[in-house]
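Every protein chain of the complex appears in place save one, which is left out.
A and B label the chains in the order they appear, each numbered from 1.
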Amino acid sequence: MPEKELDRAVQGEYKLGFEIDIEQDTVPPGLDEETIRFISRKKEEPEWMTQLRLKALRRWKSMEEPRWGHLYYEPIDYQSISYFSAPKKGPESLDEVDPKILEAYDKLGIPLEEQKQLAGVKVAVDAVVDSVSVKTTYSEELKKHGIIFCSISEAIRDYPELIKKYMFSVVPMNDNFFAALNSAVFTDGTFVYIPKGVRCPMELSTYFRINALNTGQFERTLIVADEGSYVSYNEGCSAPMRDENQLHAAVVELVALKDAEIKYSTIQNWYPGDEEGKGGIYNFVTKRGICEENAKISWTQVETGSSITWKYPSCILKGDNSVGEFYSVAVTTLAQQADTGTKMIHLGKNTSSTIISKGISAMKGQNIYRGLVKIGANATGARNYSECDSLLIGDRCGAHTFPYLESKDAHGQVEHEATTTKISDEQLFYLRQRGIGEEDAVSMIVHGFCKEVFSQLPMEYAVEAKALLNLTLEGSVG
Amino acid sequence: MSAIMKIENLHATIGGKEILKGLNLDLEEGKVHAIMGPNGAGKSTLSKAIVGHYDVKITDGDIIYKGESIVDMEPEERALEGIFLSFQNPVEIPGVNNAYFLRTAVNAKRVHEGKEELNAAQFLRLMKELVNELGMKTEMINRSLNEGFSGGEKKRNEILQMMMLQPELIILDEIDSGLDIDALRAVSEGINKMKDGKRSFLVITHYSRILDYIQPDYIHVLKDGAIVKTAGAELVAELEEKGYAALEEA
Partner (left out) sequence: MRPVDLKGISGKRIMELSLANKSMERAAKRLAELGIPDRKSEEYRYFDIEPLMEKEWEPAVKRRPQMIERAHRLVITDGMISSMPEGLEVGCSDTLDLDVSHFDPMYYFGHLFGGDILQIRVKRDMKLEIKHIFTQPGKLLTYRVAIYVDANVKLGIYESFEAEEAKNALIVSGIDLFAARDSRVALYKDQTLFESDYTPLFSYRFKIDGNAEVKFASFDMGSGNGLQTLHAQLHENSSILSDHLLYAVENARRGTVSKFVHIGRSSQSRQRAKSILADRARGIFDALIKVEHSGKYTKAHQNSKAVLLDSGAYMASKPQLEIYIDDLEASHGSTTGQLDEKELFYLRSRGIAYEEAKKMLILAFANEIIDSIDDENIKERIHSSFEYSYYGKNIIECIQTCHGCEKTVTMSQND
């Protein structure tokens, strides 16, 4: 199966750049209180939610777009974006989902049909097209375990207490410019709740797709793992090829209560634009998790898409003995720019964090690792280990490492290592002497470089990630 | 007797410096040729030139392999045609699994020869057999390619690859360096097993020790970029006794 996947992958070009031809219900571009009310009304939200959105909008208006990233792009005109787009046919039940959407998800290789099982593993999927969750699978089966897996709109309607308690608790609405924007206009996303002591029996998964023209996608994900529970969650994404840039500003909040564990994996493959930097998604994402005592949050990301990536999945290690992990592969080729990394905030005693970041730059790609490790004064016995390696392919790309390591003496240890290399001629030659073609040899070395990160992904996603990596690097080698 | 490889008037430079200065050498099918010579004579450059190493620039002359010039061929093409070099210092490649790498190489060769690819099970069975035969630890199958291997382990791994790839011309560059006596025995047993009357060997060595284990048919002495003497196995004893300097007078 891996071979088949690889074969499928090595076709070059952005393969997911098709457009779904479905009728859209789209609000005209622009952002003011009226837009917010419109979205809220469309989603039949309770008044408290509308008020929260309006508050976020007011906050956002007083904030400035951050420019500290090592990123170069034309200013974004926030009034030219449409903040709501939904397939016109509202999918009330699973049977009503527009067959065209199902077909589209089929093209993406996402099993929406419940009987379809990937590699023998059950995967429950929530699919989000533009702003609206179109289908959630397996939710009935999950309900038996008391697990809630639904769109965030449904959650606001059906589980207001959980939402009120946890939404904005990890990423406050005024956390940063993009988080504030999302808090005002978020249209859908996924909500997961795992009750006490429950080990979620299957992988949970959400696929996001931006389809409509001139729209931004602003989804919001909230995962709450109650005491002693476990969940593994995956997200994937894609967008059609378009000449103009599209904005994606998402927020993800994770809450891992005492002894809970959340594994969050992302395969990000938004349209990257072309070699001249034309088109592509601007991906400004805020992801953060909070760990209570003995809890563990593990972020794994494979970032191959988007023309601009700005995201730092972070862990607040509040509880004693809690653990945070960040594993990342970021590939920038064409004219892509990625400023990504993590923040590990150690507050509790004996907390530990691990950061493994692998950046690969090819063609004109610019890859930036930016990370913060902070050991608080009370975090006695805290430990961090970071390793940030960059691989350069070709002489027009760039690789940059900007770690911030702040340590209060709490009998902790912070260790950071970074290297920047190119593929060595010697390694390449060795493989070629054994009869392996140049491109395959490069791909083999690159995969070896990323291995530590891929091994963190659930098996079937690791296959997808590897295929995606090959696809992305296709044509940028040599 | 037909020659598997003919090297004609080979001139080659490394970093702009001429190392091989008109080297002529015929390698016979099914025979073991040993190249001996002092340090800096150009022994490793010769092996690099044959496999198309990026360091070496051929400025004149030709290398004919099975009747065709190979000097313009890519390294992997030469490998697929059956040329195998056991490297003096095999490089470490972190993260690339040994078995995965070797299976890719074996299957590339099989596809090139129009054969079915080996599936994972077939391949592993074969690999395990040879790993045991060479006295290697089975855990190295799943380790990263050469990473953290001892000198002996690396050399055994080279021989393992050789046995899996079944090449026709085998170049052994200082195969005995850094080997203890047990490893040396295991390695040379592997090599001797490959002798089938068709396969040819080019053993490059500074010391004669390895030649006690692998019986050469011909000894060539390489000095200052050219072959200065060719003789039978009896030359080993003579070189051992008198050293390379004695050749000056000869």
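By definition in this document, a contact is a pair of C-beta atoms (placed from the backbone, for glycine too) under 8 Å apart; a residue touches a chain by one contact, two chains touch by 3 or more.
Keep in mind that this is a model prediction, so the values were computed, not measured.
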{"item": "Contact list for the unshown chain, restricted to visible chains", "value": "A"}
{"item": "Which residue of A:79, A:421 or A:455 touches the chain not shown here", "value": "A:421"}
{"item": "Options A:29, A:146, A:172 or A:394, residue touching the unrepresented chain", "value": "A:394"}
{"item": "Of A:412, A:435 or A:448, the residue in touch with the unshown chain", "value": "A:412"}
{"item": "Absent-chain interface as seen on chain A, which is shown", "value": "68, 70, 375, 377, 390, 392-422"}
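Everything that follows uses one rule, which is that only the chains that are shown with their structure count from here on.
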{"item": "Cα-centroid distance, chain A relative to chain B, in whole angstrom", "value": "49"}
{"item": "Chain A-touching residues of chain B, taken from the complex the two chains share", "value": "51, 53-54, 74-76, 78-80, 84-85, 87, 90-91, 93-97, 100-102, 104-105, 108-109, 112, 144-145, 161, 165"}
{"item": "Complex interface listing, chain A residues touching chain B", "value": "424-427, 429-438, 440-441, 444-445, 447-452"}
